[in-house]
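Structure record follows, encoded as structure tokens.
The other protein chains are all here in position, but one chain of the complex has been omitted.
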Amino acid sequence: MSFLMNRHTLTVASLCGLLLMLVFISYAVDVRVFTRIATTLCINVVMVVGLQSFMGNTGILSFAHIGFMGVGAYTSALLTIPAQMRGMALPDLYPFMEGLSASPILAIFLGGIVAAVIAAAVSYPLMRLSDAAAVITSFALLVVLHTVMLHWSEVTNGPRTLFGLPAITSLPLTAIVAAGAIAVALMFKESRLGILARATRDDETAARAMGINTPRVRWLAFILSALLAGIGGGLWGHFVGSFSPKAFYLKETFVILGMLVIGGPGTITGAVLGVFIVTAAFESLRTLEVVLNSAQIFSGQVVGVTEIVLAFSMIAVLALRPGGLVPTREIGDAIVGLIRKRKG
Amino acid sequence: MKNSLLTIALLSGLSTATASTAIAEDLLIGGTLSLTGVQAPLDEPGFRGAQVAVKYLNDNGGLLGRQVVFSNIDGKSDPVTVGNAAVQLFDRGAELMVAPCDFDFGGPAGREAQSSGIVGISTCASDPLYSSWSLGDKQFTLSMWNTTMGATAAEYAYNEREWKTAYVVTDQFIAYTKSLSKYFVEHFDAIGGEILLEDTYTNGDNDFSAQISRLQALGQKPDVIFISSYGTDVGVIVRALREIGIDSPVIGGDAYDDPALHENLGETFGNDIYFVTHTWMGPEAGPEMPTFLQLYEEMYGVEPDTSFVATGWDTIMLMAKAVEIAGTTDGTAVAAALEENTFELLTGSLGYSDAASGHAPDKAAMLVELKGGQPVPLGWRLPANPPAP
Amino acid sequence: MIEITNLDVRYGAIRAIKDVSLNVQQGELVTVLGANGAGKSTLMLTIAGALKAAGGKITFDGRDVTAATPEKMVRYGIAMVPETRDVFPDLTVVENLRLGAYLHRSDKAGVMADMEKVKDLFPRLREREIQAAGTLSGGEQQMLVIARALMSRPKVLLLDEPSLGLAPTVVDQIFEMIRELKATGITILLVEQNATKALQVADRAYVMQLGEVVVQGSAEEIAGSSDLSALYLGG
Partner (left out) sequence: MTELIQFVIDVLALGGAYALMALGLVIVYGILKLVNFAYGELIMVAGYTLFLMDGTGLPWLVMAAVAVLMSIFFGVATDYVAFRPVRAKSVTAVLITSFAFSTILQNAALLFISPRARNIPLPDVFSTTVTIGGAVTPLRNLLTIAATIVMLTLFTWLMRRSILGIAMRAAATNFTMARMLGVPANLIISSAFAISGLLAGVVSLFWLGRIGSVVPGIGLEPLLVAFIATVIGGMRSVPGAVLGGFLLALIDTSLNHILPQDLLKFRDAFTFSFVILILLWKPDGLIKGPASGQRT
């Protein structure tokens, strides 16, 4: 019982319960479109929780996250596109890579590891920077990653659509990975490293005075977030089956960032909640767009409403409730607080 | 939280419920044509043409005695959106699929159609990757392949105009732009022409100065410039070339068949430009064209301004003819009907090879010249011996 | 003229100023004394509108200015000379002065006249008028910030530690100048650590300790008080 009362366990359990409910509803409803939305939602949970473990703990905005998603997706693609498809999907592939292959599940995790390794290799010096300089460098890093994906035809098929990834991503799989991501992110947040990272976020100078190696702490958080982004990318790649580098750029960044900012970058509960809310809003708005378009009320096509609404919501949340909907307290803390209050 | 989830569940449940009652009698043709994004100049006219065809079919008793409903979800020029849209349409009971142009964007729709066991036809994908090899035995494209398109351009340049040297710019953007250059180069070389320089460009760069400096470094003016690019970028490249005084004729593929591009180039830059496309929107094209032009004008009140409207009409009409031959919309039967027959269309006579040889389309191309920003037809062409894919 | 009642100022959780009440009458030179960290500069910045009060009230000429912005305060006639001696280092001396007269920018002739006046008051500035302010010596910079403050034609001058970090002879010059300014009839609120010097020019004085006013009275009373040094040492 005391184990169940642990507020961290409670947080993980509540958030995973939410995912479980999603899977359950999806099976009950049994509509392919709903299952696809639910799957995308779980992938976004992995992405947003990943971004949270860096941004939430260090307070630094990172644009590069989606780039690592791309790294994961392309790595996994390289390892899993069936041999007979490779000639068509990757006509310029280096000969020594032709033999590479792994089972899709393994490939997804290897994608995460490759993303983490690249993040580890390039990001250490960047972690010294704060504020605008840190944001500009992460933005620059995104442009670099994007440019490489766009032009390294041998490995990514250049700007052209890469296809042939086995479609193995199912809702249960993504839900399990999302649950794992939530648990890992919470473990990191509450670990000594996570607490140190948050100390650097709240007061960099004081943290330095206490002897905290700020770049190192941030670096580890960044690696973790790249790992999760890479895994998310792999899952996504095996879900859609074909994609081009365009999928890993500013538009996607904006959606992931919007989910985190609206939910609350400070907490994992906020991150997960943000994904649910934005997904629900997005899908409703998208349905609205489709309805408006098929009804042909307007002469042109109705596009971009979803993005505009998301953008205004972000500005509103930042202006009125800068910490997002769940700024500081995880759901576990809230439940424990509630129980205590009732007892007391 | 629960509430929003329920809302989604209800919404999607509702939409499927209404859809499934609606299709009890109607024959639903799904479409994922891109009405927005870089692909729109090719797909949107196709969408308009397809609607004319649907109205024509319904006015003449429908198909298999059922009314035809064409439902298109905007693919937004994004492979992922196209895939999602296709799935949504199959959930609503689509029995045939109109896939967007080009392998990169149409591919996902083709793959979803194949996995649902139905026939999908792309309105104008011309890359040979758009074949039964890569997508499956129920997938077709209405367009000639780039083998024909590239070879037609090469033969026109070398045989008809005696342009011996060529400079080639390839937009790395999609499979279409890459392979079009590839087959032009192969064929131009095979019939005796000389390629001075092959250069690359990436769609959206909006900067052609690097290529120009390499072209100028050649020290020799090419007889012809082959540009395989897409959308407004063709205009950017032509402008950049003309602005520094390079006035060699320019030749390219069906992506040039876009009135917005012609307007962009205008009287100043829209000269000495040639392109290979699907058909000509005038009586010169063939006996059935005047009927279509009339139906189109009745529906939209204007004349069509690009041959891509014809590809939309043709896709629906091709489906209709094949379904009538097969007597069913069953994928295997319709695919067989498509493989075994030859069809007379606005975009010329069309037959397919069998699934084992890729569903290669057997089709002629239309050559058009741009004069003072206005297109002028030069007539049908069929290359003697196009390269193999 | 300035009436402060029960003022509270916070930096996050820290109460930098607790329940301070203070007033300055027209034409007076009032000095606020205290050790480092007593809250003197915080007090000045709050009056100038650069910091927000968490509680209490500030009135100026009978008008409630507790929540006024810095630009409003200048308009009302309060000019601030911060302890950090904030000249704009990349601007020339003349440009610094022109900016001081920002409020009167449409009155070109008047600004020119004012400029001549302050240059007469500080001849050193005239010598260096086209030099970048960042290249001036500490004393010259102090003169410049005071001159710049005067350019706004203030009714009250807030002087925060004008002698800080200056050589003794320069300190003497500065205090000489403060005396001259007082003679022109301008109201001055002066914050100083150099209590001896400050009390020589002041009419009245307040002593602050850890954010609170602990002693107040006329300059003579405070100067005569024996526990002044004790207060400074924090005893």
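Letters A, B and C mark the chains as written, and numbering starts fresh at 1 in each.
The criterion applied here is as follows: contacts are C-beta pairs under 8 Å (C-beta built on N, C-alpha and C of every residue); 3 or more make two chains touch, one makes a residue touch a chain.
For clarity, every value in this text was computed on a predicted model and none was experimentally measured.
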{"item": "Which displayed chains the unshown chain touches", "value": "A, B, C"}
{"item": "Sole contact to the chain not displayed, among B:Leu64, B:Ile191 or B:Ala240", "value": "B:Ala240"}
{"item": "Among C:Met1, C:Val74, C:Leu144 or C:Val207, residue touching the chain not depicted", "value": "C:Val74"}
{"item": "Contact with the hidden chain (one of C:Gly134, C:Gly165 or C:Gly224)", "value": "C:Gly134"}
{"item": "Absent chain, residues of chain B that touch it", "value": "35-37, 40-41, 172, 199-200, 202, 204, 206, 209-210, 213-214, 216-217, 231-232, 235-236, 239-240, 243-245, 260, 263-266, 268-269"}
{"item": "Residues of chain C in contact with the chain not shown", "value": "48-50, 69-71, 73-75, 79-80, 82, 86, 88-91, 95-96, 98-100, 102-103, 105, 134, 148-149, 152"}
{"item": "Those residues of chain A which, in the complete complex, touch the missing chain", "value": "59-61, 125-126, 128-129, 131-133, 135-137, 139-141, 143-144, 147-148, 151, 250, 254, 257-258, 261, 300-305, 307-308, 310-312, 314-315, 318-319, 322"}
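One rule holds in what follows: only the chains that are shown with their structure count from here on.
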{"item": "Centroid-based (C-alpha) most distant chain relative to chain C", "value": "B"}
{"item": "Pair of chains with maximal C-beta contact number", "value": "A-B"}
{"item": "Chain A and chain C: spacing of chain centres that average the CA atoms, whole Å", "value": "53"}
{"item": "Distance between the centres, which are taken as Cα means, of chain C and chain B, whole angstrom", "value": "76"}
{"item": "For chain C, residues contacting two or more additional chains", "value": "none"}
{"item": "Residue ranges of chain B touching chain A (in the complex, touch as defined)", "value": "1-2, 4-5, 7-9, 11-13, 15-16, 35-36, 71, 73-74, 76, 78-80, 83-84, 87-88, 90-91, 103-105, 107-108, 111, 129, 133-134, 172-175, 178, 202-203"}
{"item": "Residues of chain A touching chain B in the complex", "value": "18, 21-22, 25, 29, 31-34, 36-37, 85, 88, 150-151, 153, 158-161, 163, 240-244, 246-247, 273, 276-277, 280-281, 283-284, 287, 290, 293-294, 301, 303"}
